[in-house]
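All protein chains but one are shown at their positions in the complex.
Should a chain be cited, it is by its letter among A, B and C, assigned in written order, with residues numbered from 1 in that chain.
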Amino acid sequence: MNQIKTLFFATLRDRAGVKSVELEIPLQMNVADFKTLLIEKYPVLSGLINHTLVSINHEYVFDETIIPERAEIALFPPVSGG
Amino acid sequence: MNQIKTLFFATLRDRAGVKSVELEIPLQMNVADFKTLLIEKYPVLSGLINHTLVSINHEYVFDETIIPERAEIALFPPVSGG
Amino acid sequence: MTTYPTIFSITEDELDLNHLLEQITLSSTGASAIFTGMVRGTTSRDNPHETVYLEYEAYKPMAEAKMKQVADEIRERWDTIEGIAIVQRIGKLYPRTPTILIACTAAHRDTGVFDAARYGIDRLKEIVPVWKKEVGPNGEEWVEGDYNPQLGE
Partner (left out) sequence: MTTYPTIFSITEDELDLNHLLEQITLSSTGASAIFTGMVRGTTSRDNPHETVYLEYEAYKPMAEAKMKQVADEIRERWDTIEGIAIVQRIGKLYPRTPTILIACTAAHRDTGVFDAARYGIDRLKEIVPVWKKEVGPNGEEWVEGDYNPQLGE
């Protein structure tokens, strides 16, 4: 299994009610499957997940990206800084 | 006669050795004739005069402009601020 | 060989333009273009509304990495740029407060320093993970961006 850390920001943190969580996921899981897993765990995120950006270790990633071991994954809406 | 004040800046001041001078000039004199008069008074300016900007009462003027009464005339090289 | 200063940070402190500019000014520098964004109290365009304050949050280590990336992108596009400073202020910020700054310096003003700053602020707003919750007279809501980064961004 792969021990990862997941961070939630902005809308996603407010909705899930959690800032960060440590999870065990299968090795070689891709981001699309990870999103499915997350929605099972946090059904309240289901309406947001298609509008969510995902980063791994501070780089943007996409559905087909394989999650490396001990990754720091972050989930957040399109950015609105400035 | 028209009593005017003439100011010299930058290269022109250094060359003429004067910052400002009060002069009496004929009424209705234009700028071209005034330049001629100035070169008679300050021959050292003759090499610079074609490269000199002239203002009257804080506005740029040209050879054909008639000098109004009690004008403040300034002579200076193309500006180089910034 | 001169090394060119690149400053980037996420901070809760007031932006000090004088100090930031001083840090990116070299002996060869003759020009700077600086952009700042401020909290608007009154917005007229699109959806007119009043803002009491904005609450900014950042994913700090990734935000600083993306700021560095924006600086690198600027240097790839304009090799005339000398110093670059990028600062995002976070926390609870009231109208009229500067919240973001990007400053670029160069020897001369006609070699892209304005374009570089403009490019920089556009990119910062696309890829730097910072968000703001807007608090108005009638409640609060997260402001949503609309850019989806592509692979490699």
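We take it that a contact is a pair of C-beta atoms (placed from the backbone, for glycine too) under 8 Å apart; a residue touches a chain by one contact, two chains touch by 3 or more.
These numbers were taken from a predicted model, which means no experiment stands behind them.
**Q** Specify the shown partners of the omitted chain in the complete complex.
**A** Per the touch rule above, the missing chain touches B, C.
**Q** Among B:Val18, B:Leu53 or B:Ile66, which one touches the chain that has been omitted from the display?
**A** Answer from the full complex: B:Leu53 touches the omitted chain.
**Q** Given the full complex, what residues of chain C touch the hidden partner chain?
**A** Interface residues of chain C facing the absent chain: 15-18, 21-22, 25-45, 95-96, 98, 105, 107-109, 114, 117-118, 121.
**Q** Spell out the interface residues on chain B facing the chain that's missing from view.
**A** Against the left-out chain, chain B lists 7, 9-11, 14, 51, 53, 55, 58-60, 62, 74, 76-82.
Here, only the chains that are shown with their structure count from here on.
**Q** Based on CA centres, what chain would you say lies at the far end from chain C?
**A** Comparing chain centres, B lies farthest from chain C.
**Q** Counting in whole Å, what is the centre-to-centre distance of chain B and chain C, each centre being its mean C-alpha position?
**A** Here the centre of chain C sits 48 Å away from the centre of chain B.
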